[in-house]
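One protein chain is absent from this view; the other protein chains keep their places.
Our next item is chain A:
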Amino acid sequence: MKPAVSETNLNAYLDGQLPPDQTTNLEARFAEDAEASNRLDVMTEQKKMLRAALMAMPASEGSPKTLDLEQRLASRLRQRERISSGTWAAGSWLRKVAAAVLLVAAGWGGHMTYADLSHPLPEYVAEAAGAHLVFADNPLRPADVDPTQPLQMASWLSSRLGKSITVPSLEPLNISFISARLLGTKEGPLAQVVYEDQDRHRMTLSIAPHSYQGNTGIIHAERDGVNLAYWSDAELSYVLAAKTTAAQIEVIAAEIVNAGQDAAK
């Protein structure tokens, strides 16, 4: 007999949070599991009733002071939108980091794909120059730093990046830390952390310092079957890459962002 449909799955289905393949699987289960189907019906009805009650609250009228604050916020937000539409270069830099990560993932064969056409040097030449700056006068890794020890690696990588980084634990998501390494890109040093899930699928988290304002939200992209999520905080840019679904990569990225914010408190 199949195990009962979990509360978590039932709720995720009700709230429209499951990816299409899991939705289809679960719907097939409902057809043969009357108990689960009944639980879902009750929960759907209760969510609808609750929404009706909330919508019936008289909430459209605020005080004049609230209206004044609303207008001030609207004007500040419009200003903010105008300013940021002129600073898309920051996002462009992040996309380049994402491309650099893919370059490494794809091997050198991929280098022409992401070449910046306006760049006077072929991309791989610029990358080689960057790698030289990072590694020529320094060892790939000191002998006393163990790449499979996240704390040791975080400390050494922080010293090479010039910014304090942490290696987030993804154990709550059943994703294990495997190792970490330093890469040299044309933008400078980049820390790459390698993880593996229970099915031995690899995932990498790349971390690099940046010099703009940062604090950009999570952006999702996909190239050659590799799903990417990239974002930044005030000092560092992050790129998460794995051959998995967009939903999965977003969940993991959100977990890393949350862990970072908790650690910063």
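What we mean here is this: a residue touches a chain if its C-beta (ideal position, glycine included) is under 8 Å from a C-beta of that chain, and two chains touch if they have at least 3 such contacts; residues count from 1.
The working rule: contacts and distances are computed from a predicted model.
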Requested in this report: Pick from "RNA polymerase sigma factor", "MaoC dehydratase-like protein", "Peptide/nickel transport system ATP-binding protein" or "ABC transporter permease subunit" the UniProt protein name of the chain that isn't shown here.
Outcome: "RNA polymerase sigma factor"
Report task. Check each of A:34, A:57 or A:143 against the chain that is not shown and name the one that touches it. Result -> A:57
Query - Options A:12, A:133, A:178 or A:194, residue touching the unrepresented chain - result: A:12
Report summary line: Where A:4, A:28 or A:73 are the choices, the one touching the absent chain is A:73
Report summary line: Residues on chain A facing the left-out chain by the touch rule are 7-8, 10-12, 15-17, 39, 42-43, 46-47, 49-60, 62-63, 65-66, 69-70, 72-74, 76-81, 84-85, 172-173, 215-217, 250-251, 254-255, 258-259, 262
